[in-house]
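Heads up, one of the protein chains got dropped from this complex, but the rest are sitting where they should.
Going in written order, the chains are labelled A and B, and every chain counts its residues from 1.
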Amino acid sequence: MWKWFHQLASPPHFFRLASVLIPWLAWPGYALIAYGTFAGLFVAPPDYQQSDAFRIIYVHVPAAYLSMMAYMIMAIAGGIGLIWRMKLAHAVAASAAPIGASFTFLALASGSVWGRPMWGTWWEWGDPRLMSELLMLFLYIGYMALRSAIDDTTKADKASAVLALVGAVNVPVIHYSVEWWSSLHQGATLIREGGPAMDAAMLYPLLANILGFSLVFGALLLRRVRSEVLRREGRTRWVRELVLAPGDSA
Amino acid sequence: MTETLGMSGYGIYVWSTFALTATVLVYNEWAARRRFRSVYRDIEVRIKALENRS
Partner (left out) sequence: MKNGSARTPGLLDGFVATLRRDLLLAWKRPGDVLNPLFFFAMVCTLFPLATGPSVQQLQFAAPGVLWVAALLAMLLSLNSLFLADHEDGSLEQLLVSPQPLVVLALGKTFAHWLTNGLPLVVLSPLVAVAFRLPGATIQVLMLTLLLGTISLSLIGSIGAALTVGLHRGTALLSLLVLPLAMPVLIFGTRTVSLAAAGDGYAAGVLALAAYALGALSLAPYATAAALRVSNE
């Protein structure tokens, strides 16, 4: 187990492993998204209250889920990098940030578009989920701003890891405080809590999309980690051999 | 057909959301690939220059 862990952490080994894994994550991921989106748009029956507008949840929920997930991965990877001085973990954290931010943006935009016909406004201040997503986006922006402000990679890794850990501790508190803040207003939420159970024809496309988005996220993450590893290891022998070896580069 | 695409009046919201989703996915894929190419090319140029000098 320990040996396997060390081997995984070795950059050349990881680089090769990632190159093999990426298509195995990406293709099933995109296939699931294609199925989930098609079934969500055309097969699932319209919601009894929200009619066809509810179909927006087929992208909103996976995006919101990934925006949380990516932040957690970023913080945990940063923590591992900080504690065990594992360079690969820092590369993972650095790569997760832009992808997570893009999904956070998607969750925010889709929630906002959903709100237009449902609440009659593009931006309902009283909705805790939209507010939490907006604060998530701010956390991502802060993280990426700090990373880009520090030129030295090692230093940027450690500083942003500290920030991500502090942010991760704060995320539940932010969520709870926003929840409390909005409970004093009356606002509808995107997913009914305690409502009637979802029909299977409605639920399966959603599950397919959540899984599909996660797999695609994994593929995108590995793709970015590969570039990060290459950039950080640019002066080592294995990278030199990789670049000079004809053919099997990308 | 038009009825399905119209999404009972919510078509503009539903379709714009899914179009945005496709854009975000394509952008992510494109950005990740572009990043790899630029990093790879930088290293390639530097290593080839070193090779030619020696």
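Observations
Just so it is clear, a residue touches a chain if its C-beta (ideal position, glycine included) is under 8 Å from a C-beta of that chain, and two chains touch if they have at least 3 such contacts.
Here the structure is a predicted model, which is why all the values come from computation and not from measurement.
Considering the entire complex, the omitted chain makes contact with A.
Note that of A:P28, A:G142 or A:G218, the residue touching the chain absent from this view is A:G142. Looking at A:W24, A:W84 or A:W180, the residue that reaches the missing chain in the full complex is A:W180.
Looking at A:P11, A:P98, A:G115 or A:G167, the residue that reaches the missing chain in the full complex is A:G167.
Residue positions on chain A in contact with the hidden chain: 82, 135, 138-139, 141-142, 145-146, 149-150, 154-155, 158-159, 162-163, 165-167, 169-170, 173-174, 176-178, 180-181, 184, in rising order.
Heads up, the rule we're going with is that only the chains that are shown with their structure count from here on.
Chain geometry summary: the mean Cα position of chain A and that of chain B are 16 Å apart. The residues of chain B lying in touch with chain A in their complex are 4, 7-11, 13-14, 16-18, 20-21, 24-25, 27-29, 31-33, 35-37, 39-40, 42-44, 46-48, 51. Touching chain B in their complex are the following residues of chain A: 33, 37, 41-42, 46, 51-53, 55-56, 59-60, 63, 98-99, 102-103, 105-106, 109-110, 113-114, 116-117, 216, 220, 223-224, 226-227, 230-231, 234, 239-240, 243-244, 249-250.
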